[in-house]
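The other protein chains are all here in position, but one chain of the complex has been omitted.
Let's turn to subunit A:
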Amino acid sequence: MTVQTLAARRDVTIAARALVVAVVLALAAVVTGNLLGDRAEASRMRMPQSAAMEQALGVRFSRIAVVGDGGLITLSYVVLDAEKASRFQSDVAHPPTLRSEARQGSTHRVSLMKQGHTLRPGQTYYLVFENTAGALHPGELATIDDGALHLPHVPVL
């Protein structure tokens, strides 16, 4: 094999590689754009509120976010009534359930990460959930169930 054909072959290989790289980059851009778009869109959506839930639990849920590279979920809530909120946080037998509105999927596996003894009104606290079987995906809507109380259309970040 001559040097020329080797060089030519290398050129073809380089061109092929360049094409693969270009396709990968293009697709990556599409995927990244979509995903960032989803999260950004979800973050612009209004967080719903439930007066009944706030009255009963003493908390206002403020955010659901998929974290831990997809394996975990954080549920943030603002304490409105410290006494009710303490009851809510201590009721380990009845954690809220996060349910996807897009498909079958929910999780109630929660690490309470109890944040001190005194819950301060106006302060935000959080629970960490297992994202059971990929229950929630960023960009979709979820419902928070707590017994008979429901908070639908929560954007998942």
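Basically, a contact is a pair of C-beta atoms (placed from the backbone, for glycine too) under 8 Å apart; a residue touches a chain by one contact, two chains touch by 3 or more; residues count from 1.
One rule holds in what follows: contacts and distances are computed from a predicted model.
Name of the non-displayed chain as stated in its UniProt record, restricted to "ABC transporter substrate-binding protein", "Multicopper oxidase", "Dihydroorotase" or "protein-glutamate methylesterase": "Multicopper oxidase".
By the touch criterion stated above, the residues of subunit A touching the omitted chain are 17, 20-21, 23-24, 27-28, 30-31, 34-36, 38-40, 42-43, 62-63, 65-72, 74, 76, 78, 90, 92-95, 102, 108-116, 120, 122-126, 128-134, 137-139, 157.
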